[in-house]
Each structure stands twice: as structure tokens, then as C-alpha cells.
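Partial complex: the chains shown occupy the same locations as in the complete assembly.
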Amino acid sequence: MPKASLAPRYQPVDALNAPRYTGVRTFARCPAVRATEGVGLAAVGVPFDTGTSYRAGARFGPEAIRSASTLLRPWHPQLEVDVFAQSVVDWGDLAIVPGNARRTVAQIAEGLAPLLDAGVTPLVMGGDHSILLGELRAHAAVDGPVGLVLLDAHADTWDHYYGEQLFHGTPLRRAVEEGVLDPTRSVIAGLRGPLYDAADVDAPREMGFTVVEGDALLALAPQQFGDLVQNVIRDGRTMFSFDVDVLDPAFAPGTGTPEIGGLTPHAVQRYLRALAGIDFIGFDVVEVSPPYDTPGQTTALVAAGIAHELLALSAVARGQRSSQPTRSAHANP
Amino acid sequence: MPKASLAPRYQPVDALNAPRYTGVRTFARCPAVRATEGVGLAAVGVPFDTGTSYRAGARFGPEAIRSASTLLRPWHPQLEVDVFAQSVVDWGDLAIVPGNARRTVAQIAEGLAPLLDAGVTPLVMGGDHSILLGELRAHAAVDGPVGLVLLDAHADTWDHYYGEQLFHGTPLRRAVEEGVLDPTRSVIAGLRGPLYDAADVDAPREMGFTVVEGDALLALAPQQFGDLVQNVIRDGRTMFSFDVDVLDPAFAPGTGTPEIGGLTPHAVQRYLRALAGIDFIGFDVVEVSPPYDTPGQTTALVAAGIAHELLALSAVARGQRSSQPTRSAHANP
Amino acid sequence: MPKASLAPRYQPVDALNAPRYTGVRTFARCPAVRATEGVGLAAVGVPFDTGTSYRAGARFGPEAIRSASTLLRPWHPQLEVDVFAQSVVDWGDLAIVPGNARRTVAQIAEGLAPLLDAGVTPLVMGGDHSILLGELRAHAAVDGPVGLVLLDAHADTWDHYYGEQLFHGTPLRRAVEEGVLDPTRSVIAGLRGPLYDAADVDAPREMGFTVVEGDALLALAPQQFGDLVQNVIRDGRTMFSFDVDVLDPAFAPGTGTPEIGGLTPHAVQRYLRALAGIDFIGFDVVEVSPPYDTPGQTTALVAAGIAHELLALSAVARGQRSSQPTRSAHANP
């Protein structure tokens, strides 16, 4: 981790001097920087939606999240942390190839490598969920298969669609097959909606995932969810992925495959805050499809707000790390 | 009931081969069929909105529900049933006369008759709620007045508007007057919002309906609601009607007379699942007004999702019937 | 208070004769009247949005609330009161100067004076929240500093923005400085979202306000909230202010500074009904920004619905006053 005394520390523009609607739209008004020196966390766009099976448009997700993130302020009152104290930049977008998921997933893995090598935590802004495979590859390249905590309406463990193997419904299966994801240290929570087959209910469990369906999740108090996650991921390297379709379409209408009966953002916030203390190696917020959003950009706002929670989780963990100098999960495992 | 071995069994197009956004929009991608042989349930459009007292547009409700229903998958994980196993078709739209509720209601009753005669369960896609009178006439023509379970923000028991007797606020009163609806075997649940007069609170109860206001409904656990319904409808022939305005406008903005403070889709799903085992003789989902919907079609999505729950109720009941061959509610009451 | 037998009593147009979508849009279809004789409550528009720090558009808030309020009916079933029995008019809009908050706030105070002098309760339709300063000045001019009950996502106790002292984030601080608002008799409830600094959490409390953050509010039963409010405001003159951003953006997307994770309208309704019996001296509903609303006008609908709850609070209090002739808070303090 860089020494703060010498390295630059990146912060948002001060909103008390320049209104939040001013300036080129970078994530949370943090500097657009392609350097890792002094950077704690980097927001990274992956504007790719070739993997969607229903509505497209997530290629404009990073733009929309950046736009809505201008409303974010530094202090997280519940976790009592300045989310930007960890030094946050906007890395820009990774190279992608529209129409070619295979090449794109490889580019994502390649694009994230310099960040991970430098100990920078990536917060990926999607893009459809197929990009998760690239993220997992990048993280696994550091030190082997990783765990995953996923909030999602869908298990994304399908084998293929229409004969294609890389779609937003298949990344978890591919990742397990490739050995970059350890299902036994992974939690999939929030599943709901009709399925193609009775077997679909069991498939992710049979692959080794811990599954918490939507109704079961709502029956858990936040702390119970936090304990469950901790028990599954144990002390290994773990990534966090947030698919906005875990929310009810009233809160996140701008998404590729909406399912009714979802969570509220407030419930999600409470579950996420119960994860404080876990040192995730990376994050993403995916499946924001702006052309289907409301005129008030409800979906982008909620994605930015969830990103704020994830920043806070990272800030809390970094704070713990800096006070526990002997441990740095992904650098010296 | 048709013998499955000889009759066709109608199913949706396989979404694993053809993406769900392909093909002419029929309900849930089931075949467009005007035949009753081998059909268990038929989705039927009634694109009529002359009966609206505020916002029009529900004439495009069937189109929107069909469009959103392409996302529905067969398996209902909570009720553990393949909702299309009962053989489902899209019957198309019934004939209607815009600007003339009286003629249209008669057409609806006439149009549903062949389905009911053949033992096909209709799932009507509205259209404003005035069409319910036509549905009830059709069902009563089979074997006398029927019971009704209604989820709605409004009681729809007004006497008239502006001197007109057929409006979306009057079908229940007309149906009771005509003797096609038995209020003593009917439940109206979810009422809320300001009223014209203190007397409006009591009117439906004085007509004999069992009324569960919104707050009272939320105080019930799903199973309690299920028991209440079962106690009221007893073992008689009963129809189910769903007005999307029972939901909060955040979830169903595209409707004719929105009222704030409504239910969530998730709460509705849980109440509906508590009705599993009841063998309804018909269903409807009404008051979807697409021009007031969000760009992401929130209202149509929720209407389609509720239709999926209703399909599941029908599938469960049919499953019970086929395993209890001596009973077929509407054929041999 | 005017004698009902001689004075006119203003009521909405009868919706059973003229559909609610007919006529010039006045608040709740009540008469547009610039006279105080016989008037109990006056809806007053303040179409001003120069004070917004993010999204503008609230200048069209009064138009949108008037439009949506045509759906309101007289009878409030939970509080069992005819909300229009108190004689309600639409006063039109106050004079404002776009681009000049200082002059506008003075105009608001001046514009409300004749209403307060005549014992008419104002229900102000905003406009951004900077207008609250004008309202508080008007109320304080009658008989000294007043208490305030505020539902809002933000404390609005900032000192300045970009060097400007009158913004929608500063009215409470200005009002306390000017001595028109008594923070020790004021409750701010519903705060949430990220802040600029850890100190922001404590600032309003240090100014003397009773603060109930969002999560704390949700932990209160409605009656508990009612008791808390009563304990703080005691029996002094108190105003009620409702910022629609206290609601989650799914319910109120059309607002200037949305924050995710907010209240539902149903929760707000239950909290408001727990205030029945308190004789507020004035009300407002602010921060409705129509250009960011949904096609179905979700935000305007909820603002109108909340206005209905406020009308009911006023009607209950007036009913109590008329049966307790010895007490009329703002006429004979």
C-alpha cells in the first residue's frame, strides 16, 4: 500500500465551492487518473452489454452512474467513515469489443491487472453481468480462486443461451469451470422470480454455492446476513458483486432483466452495512441500463448510492488494515 | 377436461433457443389459438377503457401485458408448479365497442362463453374495471351467481357517474343488481385513499361484501388472508380480479386512478400464494394504462408478474383436480 | 374565525357531476379566491427554485400539485373527517422574483401576512425549501418564534453554499439566526444519506433541534412519533413542513436532491395520522420538481396525497377548536 505521506491523495471536488452539477462527469467527482501511485480505490467503467439476454443499454451504465454519483458526499454516517479518505480516482473505461464477449472478458482481466498489481481496489461500473467473468479472472490471477458475495435476482449459473457460452446468465458457471471462482466460499443472495425448470432451483447449490433466496433473505436480520456471509467466505480473498436487478423494478427499472417483488434499497443498505469489516478485494455494480431508466434517473441514483456503501465497506476495511499493518489480504495472502 | 394424450398441449416458445424478445407478442409467448381443444387456460385481451373516470389508456393494456409477459418463465419456485403445464394459449382480444360500455359488456359475456363451455379458464387482460361485469355475467351464465376475490384500491360499488351507470367504479353494484355476483361470498381487499363521503366506507359492507381495508390487510399474515378468503368463498364457484391500483403508484404508475400508500408487489405475491389450492373459475388483471407507465414499463411488468402468480394458482388447482377426478368445479358443480 | 352561517363556505366542484379531469386546475378543484372571508385554509403556490443546489424545476411544483390534487376526495376514512369542511380555497401563487432568493423570501412573508391576519391556515405548495424562511417569518410576525415539525432527508441547517446564504440547504439556520424559529420546539425527522463531514451529524442538534434520523424514525411506531413530536412542540405555535425527498426516489423521483433509501408514502401517512389533534399554524409541501417526475406524475401524486393528510390534520384541529371555543392558537395566543 502506498505511503500516504508521499503519494497524492485523490478527493472529489469540494461541493461547497463548485456545485455538484459542474464539471466533467467522473465518478463521484474524483479525478480522472490513469496512475496507481497513491490510489486506494479506482472506479472503473466497463461499458459492455453484448451479454444481455433481454434489454440492452447497459453500455451506457458507466456514464449514468458517473452522472448520478456527483450527488455523493464523503461522510457515511452509519459506518462513520469518510469514504474518500482511501484516495479514490476514476480510472476511465476499460477497452471492450462490442459484439464479442469472449474478447471483452479477456480485455477486462487484462485491464484490471495493473490496478490489482498495485494494490488498488477496483469498483467496476457495468455493463452487463457477463463482465464478472473478467473481473474474477483478474482477481484469481493474483492468488488463485476467489470467493464471491453476490446480490442478484438471478443465479447467473446457466450453461449457455442459444448456443453461446458467454452471456449475462452464465458468468458464474464459466468462472467455476475456469477455476477462478470458489463456489464453496461464495454466497448468492436475493434470487427470485420464475425459473425455466424445477432443476434451476437446485443448480447453483449443486455447484457448491450458498444460496439465499429473496424471501429467505428478507427473513434474516442484517446481522444474521453478515454472519452468514462471514461464515461462508471465511478469511479468504472475496469479491462483492451487486446486480441492480436484486432491487424491485420500482427502484431500479433501468435494467436488463427486471423481476418484480424485489428488495428495497433501504433493505440492501442495511444488509451491506452488516458486512462492514470484511476486506473485499473488489466490487462491482452492474446491469444499469439507462435507456429504460426514469426521467429522474432512479436506477442510476440507486446504483451510485450502493456504490457509496461499497466505498464505505472498502474504507472501513482499509482503516482496519492500516491499524493492523501485518495483514494485507491480496498483497501478502 | 380434455384428454392430454390426444389433445395438443400449448406451451411457450423455448427461450433457450429463441431469445425472449423475439416473435410476435402473444401472452407469455404461448401460441395464438382460437380453439379450445386441449386448452387449459386462455389469456384473453379486453382492450376497453371507455369506463375510466380519470386517466384513459387501458385500451393498450393487453398489448403492454403481452409485451412484458415475454419475460415469464415456466417454473414457479414457491408453489413448485410449471404454470404452463395446464396448456396455455393466447386467445387474442374480445370484440369491444369503444365509447359504448353497455354493448361492450355484453360482448365480453358473449366472447367468454365458448371458453367457459369448453372448461377453459380465462385470464382476462384489461382494460378498465368496467369489463368485470361482462366477466361475471359469463361466469354466472354457467351455473348462477359467483363469488369474487378482488384486490383493489377502490370498492367499485358506486351507483353511477355523471348519470352513466356503466363505469369502472360501478361494476360490482351492477353485478349484484343483476344477480351474477354473490357479495356474501366475495372479498374486497386493499381499499385505501380518500372517499367522497363517510357513507362510502360502509356501502360495500352493507351490500354484503367482506371488506378488508389496506391497513387491515397489511396487518394480516398471508396465511390469515388465505383463511379469511377461504371462509368467505367457501366451496362455491369464485372468480379472482386484480386491479393494479391496489399497488402503490411507485410500482404501478400506469393506471387510471392511482392512490398513494398502496401495497408492494412482494406483499401481493405472498397474499396470492396463500390462496394456493383454491380453484378459481377465472381471473383478470385490469387497469394497466401504458401511456402513463415508466420508460421501463414498470406497470406492465408487475401486471405480467401477477398474471404469473394467477397462472400458478390455476396450475395448482388443476393439478389437484386431475388427482381428484370426481370434482370439476365449473363443469359439474 | 368566521361565522359559517354568514360567510361563504368553499368546497371542491362535485366530482360526481363533473369528472375530476375537467376545469381549470386549482388545488383540489377548490375555488380560486383571493379573499379571506369564510376561508379556513388556503392553498398557496410559491413557484420558486432559485435555491436549489442540484436539480431545478420546482418552480413548476405548484402547477403539478394542483394537477394531481384533482384526484383528492373529501372524506379521510382513517381520521374520519371531511377535509374540505373547513372551507378551502386556492389563493393562487405568491409574487416571487426568479434569480433572487432574498427578495423572494421577503415577498413570501409579505404575501402570507393577510392570510394569517385573517386566521386562515396556509398550505404552501413549493417551490424549493428556501421558501420556508419566508413562511417562518410570516408566522413569527404574528406572535414570535414558532416551532417546526419537518420531514426531510436533509437538515437544511447549512450556513452557505458557494458564498450564498439563501439556498434550500440553509433556511433553518437563517430562521434561527433571525429569531423566527425556535429550534428547541422543533423536530427534524427522516434524515439520511451521505454527509459532507462527521460534524454535519451533530450540527442541527447543537443548534437545539430534536433530530430523528431515518433509521431511528422507522424504529418508532406511529404513536411513538406522535408522542415525541407533542413532547417537543408542547403547546406553542408550530408549523409543519414536508420535503418530498424524505420519501424514497421510487415514490418521489421528481425532486431536487434525491437520496436513496427513503420512506414509503404509507409509512409517512401513518406517522402523519399520529399527529392528529395538533393544531398546526401552517403547512407546506416542497421540492416537487415536475421535469424529473415520471410520465405518471408519481411525485405530484404523492405530494397531493400528503397535502390531503395535512388538510385532514387541519380539519381535525379546527373541529376541536370549534368545540373548544376558548382556544384559538393564532388568533388569541
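As written, the chains take the letters A, B and C, and residue 1 is the first residue of each chain.
Here is the rule we go by: a contact is a pair of C-beta atoms (placed from the backbone, for glycine too) under 8 Å apart; a residue touches a chain by one contact, two chains touch by 3 or more.
Note that this is a predicted model, so its numbers are computed, not measured.
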item	value
Given 3 placed chains, full-complex copy number	6
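By our rule, only the chains that are shown with their structure count from here on.
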item	value
Classification of the chain B:chain C interface as same or different, half of numbers criterion	different
Set of chain C residues in contact with two or more other chains	248, 250, 294-295
Chain C - residues contacting chain A, complex	53-55, 161-162, 193-198, 200-201, 213, 215, 248-250, 253-255, 257-262, 291-295
Partner chain A, residues of chain B touching it in the complex	15-21, 71-78, 80, 82-83, 248, 250-251, 264-266, 269-270, 294-298, 301-302, 305-306, 308
